[in-house]
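With one protein chain held back, the other chains of the complex are shown just where they sit.
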Amino acid sequence: AGTPLNFQSIWINDPEFSGYFIALDKGYYTAEGLKVNYIPGGPDVIPQASLLTGKADIALTSLIETASAVSEKGAPFKIVGAQFQKSPDSVISLEATGIKSIKDLVGKTVACPPLSLGTFKVLLGLNGVAEDQVKIVPYAFDPTPLATGQVDAVIDFMTSLPFIVEETSGKKASFILFYDSGMPFGQDFVTVTEDTLKNRRKDVVAFLRASRKGWNDDFADPLKYTKEFENSWYKGNGYTPGAAEYHSKIQIPLMQNPKGVFTIDDESIEKNIASLEKIGVKANKDLFDTSLLAEL
Amino acid sequence: MTYMTINTSPTPPEAAVDLIIDQAGKTFPTPRGPVVALAPISLKVTRGSFVALIGPSGCGKSTLLRMVAGLEQPDDGAILIRSKHPEQFRKEGELGIAFQDPALLPWRNVFANVAFPLQILGRPIKPNNEKIRALIDLVGLKGYEDALPSQLSGGMRQRVAIARSLVSDPSVLLLDEPFGALDQILRRQMNLELQRIWAARQTTTLLVTHGIDEAVFLADEVVVMHAKPGRIAEIIKVPFARPRTPDLFSSPEFHALCDTLTAALHGPGAAA
Amino acid sequence: MTYMTINTSPTPPEAAVDLIIDQAGKTFPTPRGPVVALAPISLKVTRGSFVALIGPSGCGKSTLLRMVAGLEQPDDGAILIRSKHPEQFRKEGELGIAFQDPALLPWRNVFANVAFPLQILGRPIKPNNEKIRALIDLVGLKGYEDALPSQLSGGMRQRVAIARSLVSDPSVLLLDEPFGALDQILRRQMNLELQRIWAARQTTTLLVTHGIDEAVFLADEVVVMHAKPGRIAEIIKVPFARPRTPDLFSSPEFHALCDTLTAALHGPGAAA
Partner (left out) sequence: MSGATRENARIVFGVLVVLAIWEFLGSQTSWGVAMFPAPSRILAQAFADRELYWLHGLATVRTATIGFVFGCAAAMLAALLFCLSPSLELAFRGVNIALFAMPAIVVGPLLVLFFNGDWPQTILAALMVYFPAMSATLLGLRQVDPRLADLVAAYGGGETKLMLHVRFRGALPSLFAGFRVAAPLAVLGAVLGEFGSGTRWGFGAFLLSALPQGNPARLWGIGLAASLIALAGYALFLLPARRLAASTSAVTLSAVSPAAIAVSSGGRLRRIAFALVALALPFLLWWLMVTLTKVSPIIAPGPVQTILFLFEGRQASAARHALGLALGQTLPVAALGLLAGLAFAFVLAALSLLAPALARALMPVAMVAQNMPLVAVVPIVTLVFGRGVTASVFMAVLVVFFPAYVLLQQGFTTVPRAASDLVATYGGGRLKNLVFVAVPYSIGHLFAAARLVAPQALLGVMVAEWLLTGTGLGNLLNVSRGGLDYDMIWAGALISILISVAAYEAVGLIERKVVRR
């Protein structure tokens, strides 16, 4: 197939996307006859929107946004795989603060990205904490307020922040996964439009297959690629080698599945849908199409 | 309707009329109510004649000149220069003007300011270099070609404006107190030069001046205006032969005419 | 060093000197090289005297006035008004000035323009309402108090500037060709008014003018300047008794002195 496959990522280049970089560098996509065009993400990049405008053919998305776009706006999205079985979304705090469970947030100040606010509030409710028992302020990706004690906890991925906070403040940090606190979500769902699924099904399958190969390479020796990409894919992304290594290693258990990376099965679909329901987003199983994974 | 007609002395009957002002008046609306700058006046000026306008401050001299140049529209009546509307006529490049305020372009030096009308008229500067320099010389500013207006004295700026009014070789020349900021010696010099240029080119000239002697020396006819409302009170012919020389200034006839004019200015209807 | 000293006619030996100009000259740097506006000159003016400055256009009259007002710094030498530096002196509100250009603030009406110096000096307007109106009346602009500068004729603007220069009851008055745009009748009137005000308040006055007759009529001494470079050529005393009346204009002595002045202006060193 000569037509390029435009792949919209969900964030800037960091170890979260190593598998794809490996597949690109090692020619796994080319071997599948794909010409993958990797488009990095960023705060203003909304991958679902890229799908809708046709800028991207395939995208990594967050479930809540995708599901609500489907149920409320009638967006023609299909999820064909999940990079993270468990979302890295966490409550991250300094160990000294003594936050060991969501309940411990009572009376604390939490910096939460506005986009995660709804989810976080529901999470509080699920754990028996009333909204007004926690002081919530906006969070803009900067760990400084946590390190300096301006806030007691932040809502962020645990893939690099705990390491960074420890490095900068010299104090131990800990995290609580949303997943483990009554809000089991996956993350970085491989999403396409119904049109793409119909017209380029083969390409999407090929993409999943090649990407899985890339991830498997990564799982086998994450540090090798961290080093390798330091001066290519990661260049200029601000990571220290230590943070990149930490990130590469800590994310692996969240992605791995005995049936291979990207796996979604009935069990995980149910969990995700149940979580969506908790935050008031309607969804049904049609949102997911597991048949492509079956063809890998 | 009667016209007050002005002719050069021995008028051939077919002498062309260059300027017709027909019952043209001007009232400015202001927040404090309308201000009559000029009651409707009529005037004819034949080709090549030199007309001086004198009158008290505020009697509408500048307004009249600005109407002739098409910069103000008369409320009623009509103004025709060479049978054309002022807006049309000035496009032909036959109009020269020096305002009461020199109005120099602050970013242009003397040379470029004098050359400005040519540029507006779309005429080339290069072939006129010599002429521009000669005009600058004429007004005594040789050596100041490159000076900016901010580097000139008040009288020097006024002289630039005089040179500029002549640069397009106009056939109708409007001068609004062009010599107001000049000393008497220079003023006399400029009077003579102006007479020379006027005679050589038969330029129909309207000169606003406060110098009665200047008016008598230069003009074929002097239009005396009165104020409140601005109007033409009297038109006085100047019978002296051309060309006129500086000794005219000391002749008794000259002084007599000046006295007549002074009386006309003071006249019974002349408001303070 | 010699001073050219100017005194009111019968000078008591202890007459205070209001203005001392001591070897003050002014050269302007321009891209075309330095322009000597004024060679170093010295001059003393005693308190209450009236000095007229005459000279060809560009001889440095305005520059001199501006130096006295502290608006230009002399290259060398010193200028003292009542033993103070101009910058200091003007703060006392004892200086009145009318520039060659009326320099009215376009957004202020006539009344507010005349009142402007009071505001700058931090004096109240209200109690001076009557005085401001009287000054506007004096310059013949009664009824135009609310008019904006754009609604005035050239001569009217100049008259506003004259009224403004008097509003602060200055003890030193600098006037740069204040009557240039006025007709002769009004000019004579203003001459008389100026004499009256000067006499009543013993205002030390420096008047730049191109009217030789005006200079002789008003001044105690006339400073004749020459150009290239600007300098003082001669100082001529005017012996006529005070108060002077309009008949002076027709006296033979008056004409004789005017001729002397004209000659001095033309003098051997006078450049064109």
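Here are a few things to note about the model shown:
Each chain carries a letter (A, B and C) given by its place in the written order, and its residues are counted from 1.
The rule is short, and it goes like this: a contact is a pair of C-beta atoms (placed from the backbone, for glycine too) under 8 Å apart; a residue touches a chain by one contact, two chains touch by 3 or more.
Just so you know, these numbers come straight off a predicted model, no measurement behind them.
Considering the entire complex, the omitted chain makes contact with A, B, C.
The residue from A:I58, A:I155 or A:A243 that touches the chain not shown here is A:A243.
One of A:I136, A:I176 or A:V190 touches the chain omitted from the figure, and that residue is A:I136. Considering the full assembly, A:P43 is the residue among A:P4, A:G27, A:P43 or A:G128 that touches the omitted chain. Note on the undisplayed chain: of the listed residues C:V35, C:L71 or C:A134, the one touching it is C:L71. Among the residues C:T30, C:Q73, C:Q119 or C:S251, only C:Q119 touches the chain that is left out of the figure. Take chain A: the residues that touch the chain left off the picture are 9, 12-14, 39-46, 48-50, 52-53, 55, 64-65, 68-69, 72-75, 114-115, 117, 136-138, 140-145, 147-148, 150, 156, 160-161, 164-165, 167-169, 235-240, 243. Residues 66, 69-71, 90-93, 95, 97, 99, 101-108, 116-117, 119-121, 148-150, 152, 157, 168 are the ones on chain C that touch the missing chain. By the touch criterion stated above, the residues of chain B touching the omitted chain are 31, 66, 69-71, 90-93, 95, 97, 99, 101, 103-107, 116-117, 119-121, 148-150, 157, 168.
Everything below uses one rule, namely that only the chains that are shown with their structure count from here on.
The geometric centre of chain B is 29 Å away from that of chain C, both derived from CA atoms.
Residue positions of chain B with contacts to 2 or more other chains are absent. Here chain C touches chain B in the complex through residues 28, 30-32, 35, 54-58, 61-63, 100-101, 140, 146-147, 151-156, 159, 176-177, 180-187, 210-212, 262, 265-266, 272, going by the rule given at the top.
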